[in-house]
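Each chain you see keeps its place in the complex, though not every chain is here.
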Amino acid sequence: MKSKRILVKGVEAIALGALAGGCNCYFGYPITPQNEIPELMSVELPKRGGVFLQAESETSAINMVLGASAVGARAMTSSSSPGISLMSEGFSYLIALELPCVIVNVMRGGPGLGGIEASQGDYFQAVKAPGHGDGKFLVLAPYSCNEAYELTAKAFELAEKYRNPVMILSDAILGQMKEPLTLKSPKIKTLEKDDWILSGAKDRPGRVIKSLFLDSAELAERNLKLKQKYQKMEVEIKFERLAEGSEELIIVAFGSMARICKEAVFNLRARGYPVGFFRPITLFPFPRKALCELAESHQKRKKFLVVELNCGQMVEDVASALCGKGDILSLAYPPSVLPFPEDIEREIIKCLNLSTSLNV
Amino acid sequence: MKIKILEERCKGCGLCIEFCPKRALVLSDRRNLLGYKVVGWNSPEKCNQCGICYLMCPEVVFVREEDFEE
Amino acid sequence: MRFEIILSGFGGQGILFAGNLLALAGMYQGYQVSFLPVYGPEMRGGTCHCTVIISDREISSPLVKEPGYLIVLNLPSFFKFIPRLRSGGLAIVNSDLVERRETEEFHNLTMDKEILWLPLSSLAEQAGSPLALNMCAIGAFNGLLKLFSEKIFKKALREMLGKDKAHLFEVNRRAYLKGKSAIKNLKESI
Amino acid sequence: MSKPFDFPKCLKRNTFHYCPGCHHGIVHRLICEVIDELNLKDKTIGLASIGCSCFLYFYIDVDILEAPHGRACSVATGIKRMRPDLFVFTYQGDGDFSAIGLGDSIHAASRGEKITAIMINNTVYGMTGGQVSPTTLLYQKTTTTPLGRDPQREGYPLKVAEILATFEAVAFCARSAVNNPKRVKETKNYLKKAFKAQLENKGFSYVEILSSCPVNWRMDAVSANYHVDKLTEVYPLGIFKELPPKK
């Protein structure tokens, strides 16, 4: 039997992926461009015995997620840039309390109210500082409806595996464009949680989930534990590489921007240009090693052109990963004027002809 | 005083027509640049300048002609 | 094979519906498709457009700089998108709202490009629904390019209308056919 | 006194971006009339909030600051505390004022900030596509309550004017509508009273205006206009609190 193909927006693919991943409760607050997620969830979850509730704000939404997660729910929220900022404190608590959940950010232009078109301006916020303190999300960046569906479903498993929030970092292009989605039931594991969730202290002492450690040694220990967890997460690193190693220049891009770049790379490769393509799918942990290997895969020193829909953020991670092993070039499009593949092609050719590397 | 209808502001919502006590107004067949069918006079002679259309119009379409001479 | 189409018009003219339908029909016909709307509050009253790609290969970028096809339903769209039409490209233009002018500027704008002038608003009114000019446009477009079959069109339209608007099926289909036959007449007349 | 057919002086001539029949436009005009009549343009700061009315500054020709979603009363507080000589008003939707902003709104009222808050209550989040709001009527269908607002799930409509009226530091608190000529006049009267309460330094003043949102109510403009009468059954109109003039 052929699996069903439907035409959906990226945000709908995310919502459907969540349902496929076993999501049984959603709390959120409306914001463009992701309202299709709560709207779909408000129809589907109650049908399946799940919970849908529109909170009175993003702040309360993330705290409802926190509560639901602590009693074992596969909880989720979604928002877009300003709403994500309002959740920062909650994010930090979720990380500290080691509560699994899935958070979707369909990025829009910022800062401030900004615009409602696409942006990748929240990259740093997602991978470096979702909230105060050292905590991190596992961050997944889909670039197509199919990937959005699959990664979101998988996100629920990963969240439980690491007892850590997982963020789906998407943007308004992927969010609002429609393309065919192949619906299949992904195999998503559900983890045993009886040993830590709150369920009433029946036949056992009361259980506590807390992040307050006034004893500084205890707090340091908790931080070390989290740090080790992030290191373990490295087995989840995912990326797409379209390069044999002999290329002179590698485009690095994620999400929607990677689609535009990929088209440019295809076109140029067809015309014989020595250009490769590298797309991080996990943004945290970042595929540092894979990038390094690519940089070292041939004798010749390569250029890495990092293309983003922001003022230049991921380029710092690429620079830090390569640590001098390649020339880093930044092509940052501030939101929300999108380049076309032709524009990228032109820039690539320019860079290929460049003799020195830009200092980013 | 002469009432001027700023057609380019009108969105054809019909509130003025609904509330005009004299049934002096009607929705015309003309479309403005925004693509809306605009309001027009049905029987201008019936109008007593009561101002209700001004009060109810969300688009401030009804104005004093002298204020809006080209 | 790859068709890149931009559809554009007023907010209320059903641009997104038409674009979406186009993509859906394309998918049912077995193609790779993408549909990228422009959306948001600025739509109210303003212009609105969307990009549809129908291809037999993987579609990477859903963005198109210079589309091969345009469907233009109002005047502002005409001036905004005709310049982006690929040279040799084709535009279906609603002649009820876009006036052909004999100025030099106008000439330069359309040079190298094929413009099909169709009175889409009137056709829709003839079909019994002034609001369905978007379907007339789709009818004309498919009449021209024959991207999908009649059956597929009906399937896609039914899907798009859903339960709530199923009663609008007939009038939309009529408008579609109106557009289609208008193209046929036009082509025969050339 | 501005008269019918006077295009208010501080109303810019831009065409509103609102949907046909939306009441935001009527309220904009009334505010401009009152600013004109009280001669306030020179010293007014308006707070645009996040909602369909976020482009307030395209229409009202006074100094205007954009406040983050729900925070207009806090932003206004910062302004008024530093510049008590200015006249400060906020223009907010029900979502902005009473959902995400409820804490900010109530605390500003309870502190008796000398500002005027105007809440356009159309029972939905207009701008984002008609989702449920704290003020949505029972059983009203919205894009996030597809089967209607269920009191067991979303609770009961929040009556903001009634809450604010209980605060000592609130000087004026009223609810009105603009769906017929009499109410339009009454609304203007309330706005004037609210503005004056601030000018006389009496405390926080508040006017809630029941408004239509034809698009998200899925109604034509005229039906939506009449539907506002339904709202008044849940949200009674009138002055809930009015402090006597200061001696």
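The letters A, B, C and D name the chains in turn, as written, and every chain counts its residues from 1.
Note that contacts are C-beta pairs under 8 Å (C-beta built on N, C-alpha and C of every residue); 3 or more make two chains touch, one makes a residue touch a chain.
A quick note: this is a predicted structure, and the numbers were derived from the prediction, not measured.
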Full-file chain stoichiometry, since only one instance of each kind is pictured: A x2, B x2, C x2, D x2
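Here is the rule we go by: only the chains that are shown with their structure count from here on.
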Pair joined by more contacting C-beta pairs (B-C or A-D): A-D
Separation of mean Cα positions, subunit C and subunit B [Å, integer]: 34
Chain centre separation in whole Å, for subunit B relative to subunit A (CA means): 53
Where subunit A and subunit D are represented by their mean Cα positions, the distance between them in whole Å: 38
Contacts with 2+ other chains: residues of subunit C: 41, 45
Multi-partner residues of subunit D (each touching 2 or more other chains): 15, 18-19, 127
Contact footprint of subunit C on subunit B as seen in their complex: 11, 33-36
Touch list for subunit D against partner subunit B, complex: 3-8, 11, 15-16, 18-26, 29, 180-181, 184-185, 214, 220-222, 225
Residues of subunit D that touch subunit A when the two form their complex: 50, 54, 66, 68-70, 95, 99-100, 102, 125, 127-129, 131-132, 134, 143-147, 153-154
